[in-house]
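This is the structure I want to talk about, given as C-alpha coordinates.
Note that one protein chain is taken out, while the other chains of the complex remain in position.
Labels for the chains are A, B and C, by order of writing; each one numbers its residues from 1.
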Amino acid sequence: MKFLVNPSKFNEMADYLFRPLLILSIILFAIGLLFSFYLSPDDYQQGSTVRIMYVHVPSAWLALLTYTIMTLYSILALAFRIPFGFIFNTAVAPIGAVFTLICIISGSLWGKPMWGTWWVWDARLTSVAILFIIYLIIIFMNLSFENRIVREKVIAIFILVGSVNLPIVKFSVDWWNTLHQPATISKLSKPSIDPSMMAPLIIMTFAFIMIGVAIAILRIKTEIISRKSYLS
Amino acid sequence: MLIVQDLSIERLDKKIFENISLSLVPGNITILKGKNGSGKTTLLKAILNIIEPSFGSIYWKGKLLQKNLYDFYNHVTYIGDSTSSLKKLTLRDNINIWKKFFISNVNDAQIEIALKTLRLDNYLNKKVGTLSFGETKKLEFLRLIMENKKVWILDEPLSNLDEDSIELMKQTFEDHCGKEGSIIFSSHQNPGIYVTEEINL
Amino acid sequence: MSLRFQRLLFILLTLVIILSAVLLILFNTRENVSYFYTPSEIDKSDIIINKIIRIGGFVENNSFNKISSSSFKFKITDEKASILVTFKGILPDLFREGQGAVIEGAFIDKNIFNATNVFAKHDENYMPASIKEDLKDTGYWNKKYK
Partner (left out) sequence: MNFLNKIIFFYYREYKLNMSGIQDILTNIIFFFISIFIFIFSIGSDKETISLIGVGILWTLLLLSSTLSLRKFYQDDFENGNLLIIHLNGFSFGFISILKTFSHFLFVQVPFLLSIPIACILLNISNDKLFYLFASFSIGSLILSCLGSISSSMNLMNQRNFLLGSVIVMIFSVPVIIFSVGIINMEESFNSLINILFGILLIVFAINPWASGLCLKLSLENN
(Lines give C-alpha, C1' and ligand atoms only; values in the text may rest on other atoms or scores of the structure.)
Protein backbone atom coordinates (compact mmCIF):
# COMPACT_ATOMS: atom_id res chain seq x y z
CA MET A 1 0.00 0.00 0.00
CA LYS A 2 3.09 2.24 0.14
CA PHE A 3 2.56 3.39 -3.45
CA LEU A 4 -0.51 5.35 -2.35
CA VAL A 5 1.69 7.63 -0.28
CA ASN A 6 5.24 7.54 -1.62
CA PRO A 7 5.99 9.18 -4.98
CA SER A 8 8.84 6.90 -6.08
CA LYS A 9 6.91 3.73 -5.15
CA PHE A 10 3.95 5.20 -7.02
CA ASN A 11 6.07 5.61 -10.13
CA GLU A 12 7.09 1.95 -10.11
CA MET A 13 3.50 0.79 -9.62
CA ALA A 14 2.30 3.25 -12.25
CA ASP A 15 4.64 1.96 -14.97
CA TYR A 16 3.54 -1.56 -14.11
CA LEU A 17 -0.20 -0.74 -13.99
CA PHE A 18 -0.77 1.83 -16.71
CA ARG A 19 -0.79 -0.25 -19.90
CA PRO A 20 -3.19 -3.02 -18.73
CA LEU A 21 -5.47 -0.41 -17.19
CA LEU A 22 -5.78 1.51 -20.43
CA ILE A 23 -6.51 -1.61 -22.49
CA LEU A 24 -9.00 -2.87 -19.90
CA SER A 25 -10.84 0.45 -19.87
CA ILE A 26 -11.13 0.50 -23.67
CA ILE A 27 -12.52 -3.03 -23.66
CA LEU A 28 -14.95 -2.22 -20.85
CA PHE A 29 -16.12 0.90 -22.63
CA ALA A 30 -16.78 -1.08 -25.78
CA ILE A 31 -18.79 -3.75 -23.94
CA GLY A 32 -20.56 -1.16 -21.81
CA LEU A 33 -21.68 0.95 -24.75
CA LEU A 34 -22.75 -2.13 -26.64
CA PHE A 35 -24.84 -3.27 -23.69
CA SER A 36 -26.34 0.06 -22.88
CA PHE A 37 -27.46 0.84 -26.42
CA TYR A 38 -28.52 -2.50 -27.83
CA LEU A 39 -28.67 -5.32 -25.35
CA SER A 40 -30.60 -3.61 -22.48
CA PRO A 41 -34.40 -3.13 -22.70
CA ASP A 42 -36.34 0.16 -22.67
CA ASP A 43 -37.65 1.41 -19.37
CA TYR A 44 -41.36 0.77 -18.66
CA GLN A 45 -41.96 4.49 -18.16
CA GLN A 46 -39.28 6.40 -20.00
CA GLY A 47 -38.65 4.21 -23.01
CA SER A 48 -35.21 4.63 -24.54
CA THR A 49 -34.37 8.00 -22.88
CA VAL A 50 -33.27 5.98 -19.85
CA ARG A 51 -30.09 5.03 -21.69
CA ILE A 52 -28.59 8.38 -20.79
CA MET A 53 -28.52 6.99 -17.25
CA TYR A 54 -25.62 4.72 -18.22
CA VAL A 55 -23.43 7.82 -18.66
CA HIS A 56 -25.06 10.16 -16.14
CA VAL A 57 -25.00 7.95 -13.05
CA PRO A 58 -21.38 6.68 -13.33
CA SER A 59 -20.05 10.19 -13.98
CA ALA A 60 -21.99 11.48 -10.96
CA TRP A 61 -20.51 8.75 -8.74
CA LEU A 62 -17.03 9.40 -10.12
CA ALA A 63 -17.33 13.16 -9.54
CA LEU A 64 -18.20 12.59 -5.88
CA LEU A 65 -15.67 9.78 -5.50
CA THR A 66 -12.82 11.94 -6.84
CA TYR A 67 -13.67 14.76 -4.48
CA THR A 68 -13.85 12.39 -1.47
CA ILE A 69 -10.44 10.93 -2.31
CA MET A 70 -9.05 14.45 -2.74
CA THR A 71 -10.42 15.35 0.70
CA LEU A 72 -8.73 12.28 2.21
CA TYR A 73 -5.45 13.18 0.56
CA SER A 74 -5.77 16.78 1.77
CA ILE A 75 -6.21 15.54 5.36
CA LEU A 76 -3.19 13.25 4.90
CA ALA A 77 -1.13 16.06 3.45
CA LEU A 78 -2.02 18.68 6.06
CA ALA A 79 -2.30 16.60 9.24
CA PHE A 80 0.30 13.92 8.57
CA ARG A 81 2.62 16.00 6.34
CA ILE A 82 2.63 13.60 3.39
CA PRO A 83 3.65 15.68 0.33
CA PHE A 84 2.17 13.12 -2.06
CA GLY A 85 -1.26 14.42 -1.05
CA PHE A 86 -0.48 17.81 -2.62
CA ILE A 87 0.76 16.12 -5.80
CA PHE A 88 -2.47 14.11 -5.94
CA ASN A 89 -4.66 17.21 -5.47
CA THR A 90 -3.06 19.21 -8.25
CA ALA A 91 -3.10 16.24 -10.62
CA VAL A 92 -6.63 14.96 -10.06
CA ALA A 93 -8.63 18.20 -9.85
CA PRO A 94 -9.20 18.54 -13.64
CA ILE A 95 -10.29 14.87 -13.84
CA GLY A 96 -12.97 15.52 -11.22
CA ALA A 97 -14.03 18.66 -13.06
CA VAL A 98 -14.47 16.72 -16.33
CA PHE A 99 -16.53 14.03 -14.62
CA THR A 100 -18.81 16.65 -13.05
CA LEU A 101 -19.19 18.37 -16.41
CA ILE A 102 -20.18 15.06 -18.06
CA CYS A 103 -22.65 14.50 -15.24
CA ILE A 104 -24.25 17.94 -15.62
CA ILE A 105 -24.49 17.79 -19.43
CA SER A 106 -25.88 14.25 -19.51
CA GLY A 107 -28.25 15.17 -16.65
CA SER A 108 -29.72 18.13 -18.49
CA LEU A 109 -29.96 16.08 -21.71
CA TRP A 110 -31.95 13.52 -19.72
CA GLY A 111 -33.98 16.23 -18.01
CA LYS A 112 -35.32 17.71 -21.23
CA PRO A 113 -37.63 14.79 -22.17
CA MET A 114 -38.32 13.70 -18.61
CA TRP A 115 -39.01 16.97 -16.82
CA GLY A 116 -39.67 19.19 -19.76
CA THR A 117 -36.82 21.66 -19.15
CA TRP A 118 -33.06 21.69 -19.64
CA TRP A 119 -32.34 23.02 -16.17
CA VAL A 120 -34.43 23.23 -13.03
CA TRP A 121 -33.20 25.15 -9.96
CA ASP A 122 -33.40 22.12 -7.75
CA ALA A 123 -31.42 21.10 -4.67
CA ARG A 124 -29.46 18.27 -6.30
CA LEU A 125 -28.69 20.15 -9.51
CA THR A 126 -27.56 23.34 -7.78
CA SER A 127 -25.26 21.47 -5.42
CA VAL A 128 -23.68 19.57 -8.34
CA ALA A 129 -23.20 22.88 -10.14
CA ILE A 130 -21.53 24.27 -6.98
CA LEU A 131 -19.29 21.16 -6.93
CA PHE A 132 -18.28 21.86 -10.52
CA ILE A 133 -17.40 25.48 -9.71
CA ILE A 134 -15.40 24.31 -6.67
CA TYR A 135 -13.38 22.08 -9.00
CA LEU A 136 -12.81 25.07 -11.28
CA ILE A 137 -11.65 27.20 -8.34
CA ILE A 138 -9.16 24.47 -7.37
CA ILE A 139 -7.79 24.48 -10.94
CA PHE A 140 -7.58 28.31 -10.99
CA MET A 141 -5.82 28.27 -7.64
CA ASN A 142 -3.22 25.98 -9.12
CA LEU A 143 -2.45 28.66 -11.67
CA SER A 144 -2.50 31.76 -9.51
CA PHE A 145 -0.05 31.22 -6.65
CA GLU A 146 3.68 31.71 -7.26
CA ASN A 147 5.00 30.13 -4.09
CA ARG A 148 4.57 26.36 -4.36
CA ILE A 149 4.38 25.63 -0.62
CA VAL A 150 1.63 28.21 -0.09
CA ARG A 151 -0.23 27.07 -3.20
CA GLU A 152 -0.35 23.43 -2.13
CA LYS A 153 -1.48 24.08 1.40
CA VAL A 154 -4.08 26.72 0.51
CA ILE A 155 -5.57 24.32 -2.05
CA ALA A 156 -5.68 21.54 0.55
CA ILE A 157 -7.43 23.86 3.01
CA PHE A 158 -9.88 24.98 0.32
CA ILE A 159 -10.70 21.35 -0.55
CA LEU A 160 -11.42 20.66 3.12
CA VAL A 161 -13.67 23.72 3.39
CA GLY A 162 -15.35 22.79 0.09
CA SER A 163 -16.00 19.24 1.32
CA VAL A 164 -18.93 20.68 3.33
CA ASN A 165 -20.73 20.69 -0.02
CA LEU A 166 -20.30 16.89 -0.46
CA PRO A 167 -23.00 15.74 1.99
CA ILE A 168 -25.33 18.39 0.55
CA VAL A 169 -24.93 16.86 -2.91
CA LYS A 170 -25.35 13.31 -1.55
CA PHE A 171 -28.36 13.86 0.70
CA SER A 172 -29.98 16.77 -1.09
CA VAL A 173 -32.46 14.37 -2.64
CA ASP A 174 -33.67 12.94 0.66
CA TRP A 175 -33.66 16.21 2.58
CA TRP A 176 -35.74 18.19 0.22
CA ASN A 177 -38.32 16.09 -1.68
CA THR A 178 -37.22 17.67 -4.86
CA LEU A 179 -37.72 16.84 -8.46
CA HIS A 180 -34.62 14.69 -8.80
CA GLN A 181 -35.60 11.07 -8.05
CA PRO A 182 -34.24 9.47 -4.87
CA ALA A 183 -31.12 7.32 -5.13
CA THR A 184 -31.82 4.08 -6.96
CA ILE A 185 -28.89 1.87 -5.99
CA SER A 186 -28.16 3.06 -2.52
CA LYS A 187 -31.41 1.76 -1.13
CA LEU A 188 -30.55 -0.92 1.44
CA SER A 189 -33.53 -2.96 0.36
CA LYS A 190 -33.53 -4.77 -3.00
CA PRO A 191 -32.25 -2.11 -5.38
CA SER A 192 -35.24 -0.97 -7.40
CA ILE A 193 -33.50 -1.56 -10.69
CA ASP A 194 -33.90 -4.63 -12.82
CA PRO A 195 -30.81 -6.86 -13.26
CA SER A 196 -30.93 -6.50 -17.05
CA MET A 197 -30.43 -2.75 -16.64
CA MET A 198 -28.01 -3.12 -13.71
CA ALA A 199 -25.40 -4.96 -15.82
CA PRO A 200 -24.57 -2.11 -18.26
CA LEU A 201 -24.57 0.34 -15.38
CA ILE A 202 -21.96 -1.69 -13.50
CA ILE A 203 -19.83 -2.18 -16.62
CA MET A 204 -19.95 1.50 -17.49
CA THR A 205 -19.05 2.47 -13.91
CA PHE A 206 -15.97 0.26 -13.98
CA ALA A 207 -15.07 1.60 -17.42
CA PHE A 208 -15.26 5.16 -16.06
CA ILE A 209 -13.18 4.17 -12.99
CA MET A 210 -10.51 2.53 -15.17
CA ILE A 211 -10.18 5.47 -17.53
CA GLY A 212 -10.17 7.87 -14.57
CA VAL A 213 -7.39 5.98 -12.81
CA ALA A 214 -5.37 5.68 -16.04
CA ILE A 215 -5.50 9.43 -16.68
CA ALA A 216 -4.82 10.10 -12.99
CA ILE A 217 -1.66 7.95 -13.19
CA LEU A 218 -0.46 9.93 -16.18
CA ARG A 219 -1.12 13.29 -14.57
CA ILE A 220 0.42 12.31 -11.24
CA LYS A 221 3.58 11.09 -12.97
CA THR A 222 3.89 14.35 -14.90
CA GLU A 223 3.35 16.29 -11.67
CA ILE A 224 6.10 14.31 -9.91
CA ILE A 225 8.50 14.86 -12.82
CA SER A 226 7.70 18.58 -12.99
CA ARG A 227 8.40 18.88 -9.25
CA LYS A 228 11.74 17.08 -9.56
CA SER A 229 12.93 19.26 -12.46
CA TYR A 230 11.79 22.34 -10.53
CA LEU A 231 13.91 21.36 -7.54
CA SER A 232 17.11 20.28 -9.24
CA MET B 1 17.52 33.68 28.04
CA LEU B 2 17.23 32.44 24.48
CA ILE B 3 19.31 29.47 23.28
CA VAL B 4 19.38 28.32 19.63
CA GLN B 5 20.97 24.91 19.12
CA ASP B 6 22.41 24.02 15.67
CA LEU B 7 19.41 25.21 13.74
CA SER B 8 19.17 24.42 10.04
CA ILE B 9 16.40 25.31 7.62
CA GLU B 10 15.69 23.89 4.16
CA ARG B 11 13.22 25.48 1.76
CA LEU B 12 12.24 23.54 -1.40
CA ASP B 13 15.20 21.20 -0.68
CA LYS B 14 17.61 24.17 -0.83
CA LYS B 15 19.69 24.62 2.34
CA ILE B 16 19.30 28.19 3.61
CA PHE B 17 21.66 27.83 6.54
CA GLU B 18 23.03 24.98 8.59
CA ASN B 19 23.56 24.31 12.31
CA ILE B 20 23.58 27.86 13.62
CA SER B 21 23.91 28.10 17.38
CA LEU B 22 23.65 31.21 19.45
CA SER B 23 22.60 32.20 22.93
CA LEU B 24 21.13 35.51 23.94
CA VAL B 25 22.12 36.38 27.47
CA PRO B 26 20.57 39.49 29.08
CA GLY B 27 22.89 42.42 28.44
CA ASN B 28 24.55 41.33 25.21
CA ILE B 29 24.06 42.12 21.52
CA THR B 30 24.23 39.62 18.67
CA ILE B 31 24.61 40.68 15.05
CA LEU B 32 23.74 38.56 12.02
CA LYS B 33 25.98 39.40 9.14
CA GLY B 34 25.63 38.16 5.57
CA LYS B 35 24.88 39.14 2.02
CA ASN B 36 21.35 39.79 0.89
CA GLY B 37 19.25 36.64 0.75
CA SER B 38 21.61 34.67 2.98
CA GLY B 39 18.77 33.78 5.37
CA LYS B 40 19.05 36.50 8.01
CA THR B 41 15.34 37.23 8.01
CA THR B 42 14.55 33.51 7.91
CA LEU B 43 16.61 32.94 11.05
CA LEU B 44 14.88 35.81 12.84
CA LYS B 45 11.48 34.43 11.84
CA ALA B 46 12.53 30.98 13.01
CA ILE B 47 13.40 32.45 16.39
CA LEU B 48 9.91 33.99 16.45
CA ASN B 49 8.48 30.51 15.78
CA ILE B 50 6.91 31.73 12.52
CA ILE B 51 9.06 29.41 10.45
CA GLU B 52 9.48 25.79 11.49
CA PRO B 53 13.14 24.75 11.43
CA SER B 54 13.89 21.49 9.63
CA PHE B 55 16.52 20.59 12.25
CA GLY B 56 17.65 21.86 15.64
CA SER B 57 15.61 23.54 18.37
CA ILE B 58 15.22 26.79 20.25
CA TYR B 59 14.91 27.10 24.01
CA TRP B 60 13.45 30.02 25.98
CA LYS B 61 14.08 30.07 29.70
CA GLY B 62 15.12 26.44 29.59
CA LYS B 63 11.88 25.22 28.03
CA LEU B 64 11.30 24.45 24.37
CA LEU B 65 10.07 27.58 22.60
CA GLN B 66 6.83 25.94 21.37
CA LYS B 67 6.00 25.08 24.97
CA ASN B 68 5.91 28.61 26.42
CA LEU B 69 5.53 30.63 23.24
CA TYR B 70 3.29 33.38 24.59
CA ASP B 71 5.57 33.98 27.57
CA PHE B 72 8.37 34.49 25.03
CA TYR B 73 6.14 36.87 23.03
CA ASN B 74 5.58 38.92 26.19
CA HIS B 75 9.28 39.72 26.30
CA VAL B 76 9.89 40.32 22.61
CA THR B 77 9.59 43.27 20.24
CA TYR B 78 10.12 42.67 16.56
CA ILE B 79 10.85 45.29 13.93
CA GLY B 80 10.59 43.93 10.42
CA ASP B 81 11.79 45.35 7.18
CA SER B 82 8.42 47.05 6.52
CA THR B 83 7.25 50.05 8.54
CA SER B 84 4.26 49.10 10.66
CA SER B 85 2.82 52.54 11.32
CA LEU B 86 -0.59 53.17 9.79
CA LYS B 87 -0.13 55.49 6.84
CA LYS B 88 -3.70 56.81 6.81
CA LEU B 89 -3.62 58.11 10.37
CA THR B 90 -1.74 60.99 11.93
CA LEU B 91 1.36 60.44 14.06
CA ARG B 92 -0.60 61.24 17.21
CA ASP B 93 -3.19 58.56 16.40
CA ASN B 94 -0.45 56.03 15.79
CA ILE B 95 1.15 56.78 19.13
CA ASN B 96 -2.22 56.50 20.86
CA ILE B 97 -2.89 53.17 19.20
CA TRP B 98 0.53 51.85 20.15
CA LYS B 99 0.24 53.10 23.71
CA LYS B 100 -3.14 51.47 24.16
CA PHE B 101 -2.62 48.28 22.17
CA PHE B 102 0.72 47.43 23.76
CA ILE B 103 -0.49 48.57 27.22
CA SER B 104 2.89 50.22 27.56
CA ASN B 105 3.81 51.81 30.90
CA VAL B 106 5.79 54.53 29.15
CA ASN B 107 4.42 57.89 30.27
CA ASP B 108 3.86 60.88 28.01
CA ALA B 109 6.99 62.73 29.19
CA GLN B 110 9.24 59.90 28.00
CA ILE B 111 7.45 59.83 24.65
CA GLU B 112 7.96 63.58 24.37
CA ILE B 113 11.70 63.23 24.96
CA ALA B 114 11.94 60.33 22.49
CA LEU B 115 10.12 62.38 19.83
CA LYS B 116 12.49 65.30 20.38
CA THR B 117 15.60 63.15 20.14
CA LEU B 118 14.23 61.52 16.95
CA ARG B 119 13.36 65.04 15.71
CA LEU B 120 9.80 63.92 14.90
CA ASP B 121 8.05 66.12 17.43
CA ASN B 122 6.75 68.73 14.98
CA TYR B 123 5.11 66.07 12.79
CA LEU B 124 2.59 65.08 15.45
CA ASN B 125 -0.48 66.17 13.50
CA LYS B 126 0.75 65.18 10.06
CA LYS B 127 -0.38 61.96 8.40
CA VAL B 128 2.32 59.29 8.53
CA GLY B 129 1.91 58.78 4.81
CA THR B 130 3.40 62.22 4.16
CA LEU B 131 6.63 61.47 6.09
CA SER B 132 9.72 60.27 4.25
CA PHE B 133 10.73 56.60 4.46
CA GLY B 134 13.64 57.40 6.76
CA GLU B 135 11.33 59.21 9.15
CA THR B 136 8.81 56.34 9.21
CA LYS B 137 11.77 54.03 9.89
CA LYS B 138 12.68 56.19 12.87
CA LEU B 139 9.07 55.99 13.95
CA GLU B 140 9.57 52.24 14.31
CA PHE B 141 12.10 52.96 17.04
CA LEU B 142 9.51 55.00 18.85
CA ARG B 143 7.43 51.83 18.96
CA LEU B 144 10.49 49.98 20.20
CA ILE B 145 10.83 52.40 23.08
CA MET B 146 7.11 52.41 23.82
CA GLU B 147 6.79 48.64 24.00
CA ASN B 148 9.94 48.53 26.16
CA LYS B 149 10.25 44.79 26.24
CA LYS B 150 13.37 42.84 27.32
CA VAL B 151 14.37 41.20 24.02
CA TRP B 152 14.69 43.24 20.81
CA ILE B 153 14.69 41.38 17.49
CA LEU B 154 15.44 43.85 14.69
CA ASP B 155 15.66 43.16 10.97
CA GLU B 156 18.00 45.58 9.16
CA PRO B 157 17.39 48.41 11.65
CA LEU B 158 20.15 50.63 10.27
CA SER B 159 19.22 50.60 6.59
CA ASN B 160 18.46 54.05 5.04
CA LEU B 161 19.09 55.95 8.25
CA ASP B 162 21.18 59.09 8.22
CA GLU B 163 24.40 59.56 10.20
CA ASP B 164 23.14 61.01 13.45
CA SER B 165 20.22 58.58 13.52
CA ILE B 166 22.73 55.72 13.48
CA GLU B 167 24.60 57.51 16.27
CA LEU B 168 21.32 57.75 18.19
CA MET B 169 20.75 54.05 17.49
CA LYS B 170 24.04 53.06 19.09
CA GLN B 171 23.10 55.14 22.11
CA THR B 172 19.72 53.42 22.57
CA PHE B 173 21.35 49.98 22.10
CA GLU B 174 23.84 50.71 24.91
CA ASP B 175 21.10 52.00 27.24
CA HIS B 176 18.99 48.93 26.57
CA CYS B 177 21.84 46.53 27.24
CA GLY B 178 22.63 48.47 30.35
CA LYS B 179 19.15 47.69 31.61
CA GLU B 180 19.60 43.91 31.29
CA GLY B 181 17.96 43.88 27.82
CA SER B 182 19.28 41.81 24.91
CA ILE B 183 19.28 42.59 21.21
CA ILE B 184 19.68 40.48 18.10
CA PHE B 185 19.73 42.34 14.81
CA SER B 186 20.73 41.71 11.23
CA SER B 187 22.70 44.05 9.02
CA HIS B 188 24.46 43.75 5.70
CA GLN B 189 27.02 46.57 6.27
CA ASN B 190 29.38 46.96 9.16
CA PRO B 191 27.70 49.32 11.66
CA GLY B 192 30.62 49.59 14.05
CA ILE B 193 28.49 48.89 17.11
CA TYR B 194 30.03 47.15 20.10
CA VAL B 195 28.80 43.58 19.67
CA THR B 196 29.28 40.59 21.97
CA GLU B 197 28.51 37.84 19.43
CA GLU B 198 28.73 37.75 15.68
CA ILE B 199 27.07 35.22 13.37
CA ASN B 200 28.09 35.06 9.74
CA LEU B 201 25.53 33.48 7.45
CA MET C 1 -3.12 26.08 31.14
CA SER C 2 -0.45 24.64 28.95
CA LEU C 3 -0.56 25.39 25.27
CA ARG C 4 -1.29 21.75 24.40
CA PHE C 5 -4.33 21.62 26.72
CA GLN C 6 -5.67 24.89 25.28
CA ARG C 7 -5.31 23.54 21.76
CA LEU C 8 -7.20 20.36 22.69
CA LEU C 9 -9.95 22.44 24.26
CA PHE C 10 -10.38 24.48 21.05
CA ILE C 11 -10.54 21.32 18.91
CA LEU C 12 -13.20 19.89 21.22
CA LEU C 13 -15.15 23.15 21.20
CA THR C 14 -15.12 23.30 17.39
CA LEU C 15 -16.36 19.71 17.10
CA VAL C 16 -19.18 20.35 19.57
CA ILE C 17 -20.26 23.46 17.67
CA ILE C 18 -20.19 21.70 14.30
CA LEU C 19 -22.10 18.70 15.66
CA SER C 20 -24.82 20.84 17.20
CA ALA C 21 -25.07 22.88 13.99
CA VAL C 22 -25.50 19.76 11.85
CA LEU C 23 -28.16 18.42 14.21
CA LEU C 24 -29.93 21.78 14.15
CA ILE C 25 -29.94 21.83 10.33
CA LEU C 26 -31.03 18.20 9.98
CA PHE C 27 -33.82 18.65 12.48
CA ASN C 28 -35.17 21.68 10.70
CA THR C 29 -34.87 20.45 7.15
CA ARG C 30 -36.85 17.38 8.16
CA GLU C 31 -39.74 19.59 9.20
CA ASN C 32 -41.26 21.31 6.25
CA VAL C 33 -38.75 22.98 4.04
CA SER C 34 -39.97 21.28 0.96
CA TYR C 35 -39.48 22.56 -2.45
CA PHE C 36 -43.08 21.66 -2.91
CA TYR C 37 -46.18 20.95 -0.82
CA THR C 38 -48.33 17.88 -1.13
CA PRO C 39 -52.02 18.56 -1.70
CA SER C 40 -52.95 17.47 1.84
CA GLU C 41 -50.49 19.98 3.32
CA ILE C 42 -52.40 22.84 1.73
CA ASP C 43 -55.55 23.18 3.80
CA LYS C 44 -58.18 25.44 2.35
CA SER C 45 -57.96 28.09 5.11
CA ASP C 46 -54.57 29.66 4.51
CA ILE C 47 -54.42 29.63 0.71
CA ILE C 48 -52.81 32.87 -0.39
CA ILE C 49 -54.09 33.91 -3.78
CA ASN C 50 -51.50 34.14 -6.55
CA LYS C 51 -48.48 33.37 -4.37
CA ILE C 52 -46.11 31.18 -6.40
CA ILE C 53 -45.77 27.71 -4.84
CA ARG C 54 -45.12 24.21 -6.09
CA ILE C 55 -47.43 21.27 -5.53
CA GLY C 56 -46.40 17.66 -5.96
CA GLY C 57 -48.45 14.51 -6.08
CA PHE C 58 -50.08 12.02 -8.48
CA VAL C 59 -52.34 12.89 -11.38
CA GLU C 60 -55.75 11.56 -10.29
CA ASN C 61 -57.11 8.81 -12.57
CA ASN C 62 -59.78 9.82 -15.15
CA SER C 63 -59.60 13.45 -13.94
CA PHE C 64 -57.59 14.53 -17.00
CA ASN C 65 -59.59 16.33 -19.73
CA LYS C 66 -58.31 18.37 -22.63
CA ILE C 67 -60.13 21.67 -23.08
CA SER C 68 -58.24 22.81 -26.18
CA SER C 69 -55.04 21.90 -28.02
CA SER C 70 -52.89 23.51 -25.36
CA SER C 71 -55.03 23.97 -22.27
CA PHE C 72 -55.83 21.13 -19.88
CA LYS C 73 -57.64 20.51 -16.64
CA PHE C 74 -56.72 17.71 -14.20
CA LYS C 75 -56.54 16.92 -10.50
CA ILE C 76 -53.41 16.41 -8.39
CA THR C 77 -53.88 14.12 -5.43
CA ASP C 78 -51.88 12.27 -2.72
CA GLU C 79 -54.73 9.93 -1.76
CA LYS C 80 -55.70 12.37 1.05
CA ALA C 81 -56.65 15.58 -0.72
CA SER C 82 -56.87 16.67 -4.35
CA ILE C 83 -56.61 20.02 -6.09
CA LEU C 84 -58.16 21.05 -9.40
CA VAL C 85 -55.49 22.38 -11.76
CA THR C 86 -55.76 24.31 -15.02
CA PHE C 87 -52.68 24.49 -17.27
CA LYS C 88 -51.90 26.12 -20.62
CA GLY C 89 -48.82 24.86 -22.47
CA ILE C 90 -47.08 21.65 -23.60
CA LEU C 91 -47.12 18.74 -21.22
CA PRO C 92 -43.89 16.71 -20.87
CA ASP C 93 -44.24 13.36 -22.68
CA LEU C 94 -43.97 11.45 -19.38
CA PHE C 95 -47.16 13.09 -18.08
CA ARG C 96 -50.02 10.51 -17.70
CA GLU C 97 -52.74 9.75 -15.25
CA GLY C 98 -51.44 8.01 -12.13
CA GLN C 99 -47.98 9.39 -12.87
CA GLY C 100 -46.16 11.52 -10.30
CA ALA C 101 -46.05 15.24 -11.23
CA VAL C 102 -44.87 18.53 -9.77
CA ILE C 103 -46.72 21.68 -10.80
CA GLU C 104 -45.64 25.26 -10.24
CA GLY C 105 -48.08 28.16 -10.23
CA ALA C 106 -50.55 29.94 -7.99
CA PHE C 107 -54.10 29.65 -6.72
CA ILE C 108 -56.37 31.91 -8.73
CA ASP C 109 -59.25 31.30 -6.28
CA LYS C 110 -60.18 29.06 -3.34
CA ASN C 111 -60.08 25.75 -5.20
CA ILE C 112 -58.61 26.28 -8.68
CA PHE C 113 -54.85 26.23 -9.09
CA ASN C 114 -53.45 27.74 -12.28
CA ALA C 115 -50.13 26.06 -13.09
CA THR C 116 -47.49 27.99 -15.00
CA ASN C 117 -45.38 24.87 -15.69
CA VAL C 118 -45.65 21.16 -15.09
CA PHE C 119 -42.79 18.70 -14.39
CA ALA C 120 -43.38 14.97 -14.63
CA LYS C 121 -41.72 13.51 -11.52
CA HIS C 122 -40.26 10.08 -12.11
CA ASP C 123 -39.95 7.69 -9.17
CA GLU C 124 -36.80 5.65 -8.71
CA ASN C 125 -38.01 2.35 -10.15
CA TYR C 126 -36.52 1.12 -13.39
CA MET C 127 -38.18 -1.89 -14.95
CA PRO C 128 -38.29 -3.08 -18.54
CA ALA C 129 -41.59 -2.59 -20.33
CA SER C 130 -41.85 -6.32 -21.01
CA ILE C 131 -41.94 -7.25 -17.31
CA LYS C 132 -44.70 -4.68 -16.77
CA GLU C 133 -46.98 -6.65 -19.12
CA ASP C 134 -46.33 -10.02 -17.39
CA LEU C 135 -46.89 -8.45 -13.94
CA LYS C 136 -50.15 -6.99 -15.17
CA ASP C 137 -51.49 -10.36 -16.41
CA THR C 138 -50.58 -12.11 -13.16
CA GLY C 139 -52.38 -9.41 -11.17
CA TYR C 140 -49.41 -8.53 -8.95
CA TRP C 141 -49.66 -5.10 -10.39
CA ASN C 142 -50.12 -2.53 -7.64
CA LYS C 143 -51.89 0.71 -8.39
CA LYS C 144 -48.80 2.84 -8.06
CA TYR C 145 -46.97 1.11 -10.90
CA LYS C 146 -49.69 2.24 -13.36
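Keep in mind that, in the parts below, contacts are C-beta pairs under 8 Å (C-beta built on N, C-alpha and C of every residue); 3 or more make two chains touch, one makes a residue touch a chain.
What you are looking at is a predicted structure, and each value in this text was computed from that prediction instead of being measured.
A.B. asks: Where does the absent chain touch, in terms of which shown chains it meets?
C.D. replies: When the full complex is considered, the omitted chain touches A, B, C.
A.B. asks: Which of these touches the unseen chain: B:M1, B:V25 or B:I50?
C.D. replies: With B:M1, B:V25 or B:I50 as choices, the missing chain is touched by B:I50.
A.B. asks: One chain is left out of this view; which of A:L4, A:I75 or A:I137 touches it in the full complex?
C.D. replies: A:I137
A.B. asks: For subunit C, which residues lie in contact with the unshown chain of the complex?
C.D. replies: 10, 14, 17-18, 20-22, 24-25, 27-29, 31-33, 46
A.B. asks: What does the interface between subunit A and the hidden chain look like in terms of residue numbers?
C.D. replies: Touch set of subunit A with respect to the missing chain: 78, 126, 130, 133-134, 137, 140-141, 143-147, 149-150, 153-154, 157-158, 160-161, 164, 168.
A.B. asks: Just the residue numbers, please: which parts of subunit B touch the chain that's not shown?
C.D. replies: Listed in rising order, the touching residues are 45, 48, 50-52, 70, 73-74, 76-78, 80-89, 93, 96-97, 100-103.
Keep in mind that, in the parts below, only the chains that are shown with their structure count from here on.
A.B. asks: Could you pull out the residues of subunit B that touch at least 2 other chains?
C.D. replies: Correct list: empty.
A.B. asks: Mind pulling the subunit A residues that touch 2 or more other chains?
C.D. replies: none
A.B. asks: What does subunit C use to touch subunit B in their complex?
C.D. replies: The touching residues are 2-3.
A.B. asks: Can you tell me which positions in subunit C touch subunit A when the two form their complex?
C.D. replies: Subunit C residues touching subunit A: 26, 29-30, 33-36, 56, 90-94, 99, 102, 117-132, 145.
A.B. asks: In their complex, what parts of subunit B are in touch with subunit C?
C.D. replies: Checking each residue of subunit B against subunit C gives 66-70.
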